[in-house]
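One protein chain is absent from this view; the other protein chains keep their places.
This part shows subunit A:
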Amino acid sequence: MAEIDMKNIVKKYGDGFPAVNDVSIDVQDGEFMILVGPSGCGKSTLLRMIVGLEDITSGEMVIGGKVVNDLAPRERNLAMVFQNYALYPHLTVYENIAFPLRLAKASDAEVDEKVRAAAATLELEEHLERKPGNLSGGQRQRVAMGRAIVREADAFLFDEPLSNLDAKLRGQMRTEIARLQKKLGITTVYVTHDQTEAMTLGHRVAVLKRGLLQQLATPRELYEQPGNLFVAGFIGSPPMNFLPATVEGTSVKLPFGSVEIPAEKAEKAAGKGLLIAGIRPEHFEDAAVKEGASGSASTFRAPVDVVEWLGNETYAYIPFEAPPEVEQQLRQLERDLDGEVLHTQLVVSLDGKSQIAEGEEAEIWVDGTQIHLFDPTTGENLTVDRERAGRIPEGAETVSAS
């Protein structure tokens, strides 16, 4: 058991490129911390610096009150699950799990007891004598976890452990990891690029982009109070909609019409000219379904391009034209998120009862209290409630830094 304190960690490679740039994250004892971000954001590098497989250029890594910058991996007493499991193919499952104990020169009786206990936890008893090559992906994953839990490590580190599994198994293993962490109550750092894993597993989530920490907060805080455009676009599926907007009084002018927003939000964004409004798909509704919405100040009429009916809900797609400066920003954002914009469109999630048909013009209601307004040049969320947004480091808001 230990807390992990990263203080101003920097990792520069030979060419001077900072893969991790001045990142400070404090992981509490027993906390499940997620490092999330698109590929190349430095999350794996950060994890490898915690475990000692990567040198730290500058900054301090403190584990359990001890600076470990210059300690070898074996002296840090951490357990890690690798992305491709890294099982020892020449050893049986039993010996794979027993490997750390054998290195620690544990007695045979102790090894046997601990391996069997770990195997029981992970339901691997019947596979103990098999070789990793004969196991399925999920079983290998469990062996890798067995090897991690068998010794009393100070913390668990996971490097995208579920990315090699198929979708169904991934869901099961995700629950399994959450249950295991809860049961053992051990400090855990978990790297993933999957925002669903980040949201469901983590006590707190650190969102990284190009080596910079963007926001460190609980999943709920990230979802409800994203610090900037990047976090807002990264967290949530389907992603948040971004629309060009201008604030006039207490109403926001969107491409389809004006929507009323709370006065305090309008005040923060007043006089800033052209902004980007961020609205999550579920904060829209079919005005015909929502009681008392039709004809109110928070509705607009728009032509629906495509409708996807899923039973419990309906996704409707509404294309719009964005002014060039906003569109450029949105394209950059999409690149940062490893995606590709084909055309600017609004995705709205409607009630399953909605009768809107493709090609029709529909009346859509917007929850004005849930609208976020972003500065198009810096990407900063102007309407963020900093009290409930965790930690947003300075300098994280410059979106298109490159």
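We adopt the following convention: a residue touches a chain if its C-beta (ideal position, glycine included) is under 8 Å from a C-beta of that chain, and two chains touch if they have at least 3 such contacts; residues count from 1.
To be clear about the criterion, contacts and distances are computed from a predicted model.
A chain of the complex is left out here; the name its UniProt entry carries, from "ABC transporter permease subunit", "Glycolate oxidase iron-sulfur subunit", "Glutamyl-tRNA(Gln) amidotransferase subunit A" or "Nitrite/sulfite reductase", is "ABC transporter permease subunit". Touching the chain that is not shown, out of A:V10, A:V62, A:A86 or A:V289: A:A86 (per the contact rule at the top). Checked against the full complex, the one of A:L103, A:A270 or A:V306 touching the unshown chain is A:L103.
Of the listed residues A:N164, A:T218, A:S258 or A:Q370, the one in contact with the hidden chain in the full complex is A:N164.
In the full complex, subunit A touches the hidden chain at residues 51-53, 72-74, 78-80, 82, 84-90, 99-100, 103-104, 131-135, 137, 140, 147, 151, 164.
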